[in-house]
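All protein chains but one are shown at their positions in the complex.
And then chain A:
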Amino acid sequence: MATFFGEVVVAPSRAGLDEEEEEREETPEDREIRRELEKKREIDVLWSGMAQEPFVCSRFVVAIGRNAAAFLSSFILDSVCWEVVGVVKLWNEWCRTSSTTNVLPTDSFCLFYRLISDPTVLLCQCSCYVAEDQQYQWLEKVFGSMQKEGLQVTILSTCPVADYKTQESTLTLASPFLKALKTKEFQEQVCCPLLEQPNIVRDLPAAVLSYCQVWQIPAVLYQCYTDVIKLDTVTIEAFKPLLSSKTLKSLVKDASESTKMLKKFLTATESHSNIYI
């Protein structure tokens, strides 16, 4: 591990562990700092208008990331049929969310909506990053508030196509494309091919699907592999096959509304991507 200049460089370990920190005894000051940091990183889930807790939920659709959230905004959500019933307040090094429900598609937020005509249908748009030490809290506080009997979960998420492992090069793949993972209890048809080995899913989508697998809740995750990191209409439209699924079929709004919404996203991204005034 000596470089050409002779200094010794420690190779980073895939095991991801910094052992030196663990070996050191924690002083009272360290403990105090750690506790303060943990308190700051605690997430709050604020529900409103729920008759009881745990509330009944038959369908829970979670859109994680800006493009997945924008898909729900374009094709499902509107201010007539849906009402906001919950918000997540959190802070981490990447983002901060507040309890406001008036948000732009480019903001960081995590909101819950309920279908007015069927209050057991819940939607979540989570465009903020939930850090790895906050994911478990998110699960316990969100799922802890709902009854699990008769619940079915659908998760929408995106990730870079460069993460997709395949025999061929990812340059030749036609992206964006959808892949699915489902829990043992999920019996319905999936809208795209299943994710092949050795691919894995991480972060909040993985946390939600793991929870559902362990507690035997039927759930399906649709992962969109895309080569665009920002809000992008091509990526948003890649989720369209889901509109024919049993879960979303009855919730799709008017086509003209969707086109208007997508046009709005196009202009929103254009103005933000121009670094010249």
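Just so it is clear, a residue touches a chain if its C-beta (ideal position, glycine included) is under 8 Å from a C-beta of that chain, and two chains touch if they have at least 3 such contacts; residues count from 1.
Throughout what follows, contacts and distances are computed from a predicted model.
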| item | value |
| --- | --- |
| Complex member absent from the view - protein name from UniProt, among "V-type proton ATPase subunit F", "Trafficking protein particle complex subunit 2-like protein", "Proteasome assembly chaperone 2" or "Pre-rRNA-processing protein Ipi1 N-terminal domain-containing protein" | "Proteasome assembly chaperone 2" |
| Candidate in contact with the missing chain, chosen from A:K40, A:R96 or A:K165 | A:K165 |
| Of A:A206, A:V228, A:L243 or A:L262, the one touching the omitted chain in the full complex | A:A206 |
| Residue among A:L195, A:L231 or A:L248 that touches the chain left out of view | A:L195 |
| Contacting the left-out chain in the complete assembly, out of A:E36, A:E53, A:E132 or A:D254 | A:E132 |
| Footprint left on chain A by the chain that the document does not show | 1, 11-17, 19, 22, 34, 132-133, 135-136, 164-172, 181-184, 194-204, 206-207, 209-210, 213-216, 221 |
